[in-house]
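Sharing a structure below in structure tokens format, with a few things to ask.
A single protein chain has been omitted from the complex, and every remaining protein chain is retained in its original position.
On to chain A.
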Amino acid sequence: MSTAPAVVVDGLTKRYGDRTVVDGVSFEIGRGETFALLGPNGAGKSTTVEMLEGFRTPTGGSARVLGVDPRQGGRDWRSRIGVVLQSTGQAGALTVREILTHFARVFPASRDVDETIAAVGLTEHAKRRVGKLSGGQQRRVDVALGIIGRPEVLFLDEPTTGFDPQARRRFWQLIRDVASDGTTILLTTHYLDEAEQLADRAGIIAGGRLLALDAIDRIGGAEARTPIVRWADASGRQEVHTHEPAAVVRGLPGEPDELEIVRPRLEDIYLAMIDAEPADEGGGSAARETEEVAA
């Protein structure tokens, strides 16, 4: 089998008039890898994914999915990819089993319908109409439809928006199972914990540009993961970025209030990165302060 990357994106650009939505984005996703595209709303995540799915034509650059230009991808190519769109199509009048049975006939080498229903935890709802299910259950139907064709590459566009914590954890397990079958997964999300749980690598995108691209535990560079010591004293809250947190703590007088040592997680690194972007709505001013103290 080919070891070429499943997805190759090179200088991908999408402009609407003079508005650049995706600006020279490049990345690769290896076979069997789970890759997360992270970014705030309007960052260009979905536009990027929709170009990879063949639904939008790039203004510039190139994209290859399984070696094929998505705009040229025919039915054979379609049968090898799975798509879970951001918005749910409401085939509400069909039951879970009816719609999955239909989609299973559309793909040439489909998974077993009942096994797939079981995999997404909907066995007891198999005979219910999709329109009568809860939002989270409908989303699981979307995922079932995305994997029924045994795709080699699966696109998941913000799959768990609106899930409760329990449903999200069940969903993560499902995606891990799909990934362990060797499926390449491209996941967009604005839940950082989701990316940490599922992805091998991630790209952070904002204002259409790729700000960082690395393994989940390395993204942002080693410096961004410098431990932080925080405490409070008479003059207010204090914060120090240091590679020797223990030494800093030993040097503190007495028992300071609210003492903690934290290692910046993906979310902190992400917020710092997004916040440094001038164009976007400034959300986390806390991250900016952190930088100032550190400087």
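What to note about this one:
The rule we apply is simple: a residue touches a chain if its C-beta (ideal position, glycine included) is under 8 Å from a C-beta of that chain, and two chains touch if they have at least 3 such contacts; residues count from 1.
Heads up, the rule we're going with is that contacts and distances are computed from a predicted model.
Between the listed names "Heme ABC exporter ATP-binding protein CcmA", "Tyrosinase", "Transport permease protein" or "3-oxoacid CoA-transferase subunit B", the UniProt record for the complex's undisplayed chain reads "Transport permease protein".
Which of A:D10, A:D76, A:D164 or A:D177 touches the hidden chain is settled by the complete complex: it is A:D76. Shown as candidates are A:A93, A:A215 or A:A232; the residue that touches the absent chain is A:A93. Contact with the chain that does not appear here is found for just one residue of A:V25, A:L85, A:L133 or A:A202, A:L85. Which of A:P108, A:G135, A:G162 or A:G251 touches the hidden chain is settled by the complete complex: it is A:P108. The omitted chain makes contact with chain A at the following residues, 1, 16, 53, 55-56, 75-76, 78-83, 85, 87-91, 93-94, 98-99, 102-103, 105-109, 129, 145, 149-150, 152, 182.
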